[in-house]
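Just passing along the structure, written as structure tokens.
The complex appears here minus one protein chain, its other protein chains still in place.
Here is chain A:
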């Protein structure tokens, strides 16, 4: 059985009395790809930050395996323009990095030519890959990717997803990914978890390869194998404040994992 890397045990987070997250139970194991989806302000980033130790949980506990080593790829990279920095120097900042690994890692991600480039001149897609390289150089057994395909076109998304899958297969690491899209997720995802303050639903994405509507939308070679449509199966609805609207008034009775 594969090792369980992280378990969120009934995590709740509140800010000034405002509830951001409640009753979050979720696990990530070695070799597993978990995609976290949810609307804006649903608490995805907060949950990730809790895992990373950047945010304290108000209640509950994040149980980390003693071997857990996280490679984190943030959503964006802002580096002050007054700081001259090449990709090589940026990657050499990884704590305890083996500098011999920098070039091979870049080669694996297809960006070896960027080694001497300044980080300020990278395009969106190049920046994502450099950030992925930094995450990998930390020798992780869990990759945490915050919206890895944000601002990348569909072709680029397919490439990135293929890269991530390749990395998972090679390292047998767990992958926790936040997706900005509610319906399109990486097809190789083992589990999709949809949260909106609490876990709304979770399950495996349906494979829709060959569906005419899908192909009409993404008639890109290879696209049909890397991106899948996730059909939500909610048994409740949220009002505009994110609170659960429920007939019987016992909303959380419905919030079980599917």
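Note that in this section a contact is a pair of C-beta atoms (placed from the backbone, for glycine too) under 8 Å apart; a residue touches a chain by one contact, two chains touch by 3 or more; residues count from 1.
As a convention for this text, contacts and distances are computed from a predicted model.
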Record-based protein name (UniProt) of the chain missing from this complex, from "Spore germination protein KC", "Sugar ABC transporter permease", "High-affinity zinc uptake system membrane protein ZnuB" or "Anti-sigma factor antagonist": "High-affinity zinc uptake system membrane protein ZnuB"
Candidates A:31, A:74, A:151 or A:203 - the one touching the absent chain: A:74
Selected from A:86, A:101 or A:162 as touching the chain missing from the view: A:86
Missing-partner contacts on chain A, residue numbers: 52-54, 70, 72, 74, 77-80, 82-86, 89-90, 92-95, 117-118, 121, 134, 138
